[in-house]
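Here the complex is missing one protein chain, while the rest keep their positions.
Note that the chains are named A and B in the order they appear, and that numbering of residues resets to 1 at the start of each chain.
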Amino acid sequence: MNKNDHDGIWVFAEQRNAELHEVTLELLGKARGLAGQNQGKVTAIILGQGIKPLAQTLLNYGADSVLVADNPVLDPYRLIPYSLVFEKLIKEYHPEILLMGATFMGVELAPRVAARVRTGLSAHCVDLKLDKDGKLLQVVPGWGGGVIATIACPDHRPQMATVMPGTMKPLSPEERKGEIKEIEINLPDKDLGPKVLEIKREKAEGLPLEKAEVVVAGGWGVGSREDWKQVEELAGVLGGAVGTTRPPVDEGWAEEGQMIGQSGKTVRPKLYMGIGISGVMHHVVGMDQSEHIITINSDANAEIFETSDVIVVEDFRKILPKLIQKIRERVER
Amino acid sequence: MNRIIVCMKPVPDPQHWNKVSMDHETQTLKREGIPTIINPLDKHALEAALSIRDAHGGEVLLLSMAPPFVTPTLREGLAMGADRAILLSDPVFAGSDTLATAHILAAGCRWIGEFDLVLCGNMTIDGSTAQVGSQLAELLDLPSVMHVIDLHRKEDHLLRITQKIEHGYVRLEAELPLVISVRKELNKPRYTPFTGILAAESKEINMLSNEELHIDTGLIGLEGSPTKMAGLELRRFKREKERVEGSPEEIVQVLVDKIHRYGII
Partner (left out) sequence: MDFQFSEREEMLRKAVREFAENEIPPKMEAMEETGDFPTELLKPMAEVGITGIITPTEYGGVGLGYLARTIVLEELGRVCGAMPMALQVHHMGCAVINDFGTDAQKEKYLVPLAKGETMGCVAVTDPTGGSDVVGMKSSAELKGDKYILSGRKCFITNSHTSNYWVVIAKTAEGAKGLSAFIVDKDAPGAKLGRKENKFGLRGANTGELAFDNCEIPKENLLGQEGGGLAVAIKTISETGRTGMAATALGILTAAYEEAGKFANERVLYGKPISALQAIQFYMAEIYTQLEICRLLCYRASWLKDQGMRCDNEGALAKYYTCEAAVNAAKKAIEIHGSYGIMKEYAVQRLLRDAVVTVPSGGTAEIAKVVLARAALAPFKK
């Protein structure tokens, strides 16, 4: 699709069971920011059944208008019906930008839509910017995070991107007014792809150390079995696993199987937090591939700080209780 | 099922990624001296194809778009058990983004003619876009399913598929033909048997250029790709070492923001 006469930023409002995926709100926040630079409008697109009540939420989080396709054929999510609806809407409304979350659904849907309307798409963006001409610059990691590329889509519209959940900030919701428009859907009743037999959601179980997205590890500096509980509690509120260096195992605070490093496990979580860990090499080799590393140690010269993204030189006892409380408040909100 | 196509991408071995450097003039990555391996998830796709073939007969074809020097890597796929390989290789393909790549692979599938199933890895380790499988399906006008963690044949032209989603899964029933992209939970790829290495020596690798495929050059290569590289930066896994200071309350606030930004809470 060519770029003339396109405008507006579209956000795909992903939902399952009439529950919005968090990334939707984050995308609205970002879209609002981008629109502010360019005086554009933010439109949320929501597909499903019985989802009209969510439209107001989308306005409150930053959409100027919402397109609602409420139809039994759109529930539950299926790739082909969703792609067909997006094709119709894009051809009718000509958005300048279309953003989706890099979720299981978005990662499957966005490329299909982009191919259908023959436009460009960038994947798993961690940042979005507008250049001086108002073109969308899409910042994407590649090569396991070792390379950061900036992608543009100069001649095709819409400019499409999927965005990593958690990388953008939602706005604080406020009561806002906007247009909520219902769309008529006329899909053929065959050739709509695979049939959904069953959808099963399960509470995420405690994952083994090597597979956990978050690892909170404690070292000798934790000091006592009593304080070790804070390490476990932090891991708990983050939905992560507890790791350890050798001394806490010797002290009986932690189990042998929780040990990270040369003689233990190698972990590569999204977030590693090290509490009271000095950072000797045989521990570091087991965690230095973690995506993000936050460490807390009262010793300003701790070696672990060499392998950290975020450094806190402080007694963890002053930090952890407050941190646990804050996170718990957020998660339960 | 008579014919299964497995899309396979030769990728630079991540064990050697520390050798990657940047050519600042051309804004491209220099990857000389980095060995090439089969994209790890593509091995899971190949395993799925091989086990279907071994149980029900038929033939498994590897399909790859890459420069000619990757033939030893394709040969590894043949050694694992694929029956033959088709390498789509032409200088006009260079610089293709995911949509352009999907156009080329789709042309390869059409050249093959009849097939029942196309299997891909969910994503590659280098580009990690996870886009080509869905786009290929769209261009072939076939249904597609990503994130597949279980797969078996129910009837001759019917598959039962389990697709992973956040905190759970979806069970699907799909008719062939179809494009499927798989995750590593699907299976454990077999090791390359030595007999397979010997057998692969006499298997065919068919190299096709655009003279055979006749793709509109406006759709492929650097020119035909809708997305363009606007900048490239090598991060080399450096740690940021950002020291957070202030009162405990201030520190906690910064940490909570960071943890949120990482997508954890």
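The rule is short, and it goes like this: a contact is a pair of C-beta atoms (placed from the backbone, for glycine too) under 8 Å apart; a residue touches a chain by one contact, two chains touch by 3 or more.
If you're wondering where the values come from, they're calculated on a predicted model, not measured in any experiment.
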item: Shown chains that the omitted chain touches within the full complex; value: A, B
item: Contacting the left-out chain in the complete assembly, out of A:I180, A:I199, A:V249 or A:V285; value: A:V285
item: Contact partner of the left-out chain, one of B:R3, B:R31, B:R75 or B:H147; value: B:R75
item: Sole contact to the chain not displayed, among A:Q49, A:S65 or A:Q262; value: A:Q262
item: On chain A, residues whose C-beta touches the chain left out of the figure; value: 261-263, 281-282, 285
item: Interface residues of chain B (partner: the chain not displayed); value: 72, 75-76, 79, 190-195, 197-198, 200-201
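As a convention for this text, only the chains that are shown with their structure count from here on.
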item: Residues on chain B engaged by chain A in the complex (per definition of touch); value: 14, 17, 20, 29, 97-99, 102, 125-135, 137-139, 143-147, 160-161, 163-175, 178, 225-237, 239-245, 248-249, 251-256, 258-265
item: Touching residues (chain side chain A, partner chain B) in the complex; value: 16, 21, 76, 79-80, 83, 103-105, 107-112, 114-116, 118-124, 131, 137, 140-156, 164-167, 169, 193-204, 213-214, 238-239, 270-271, 291-294, 305-314, 318-319, 322-323, 326-327, 330-331
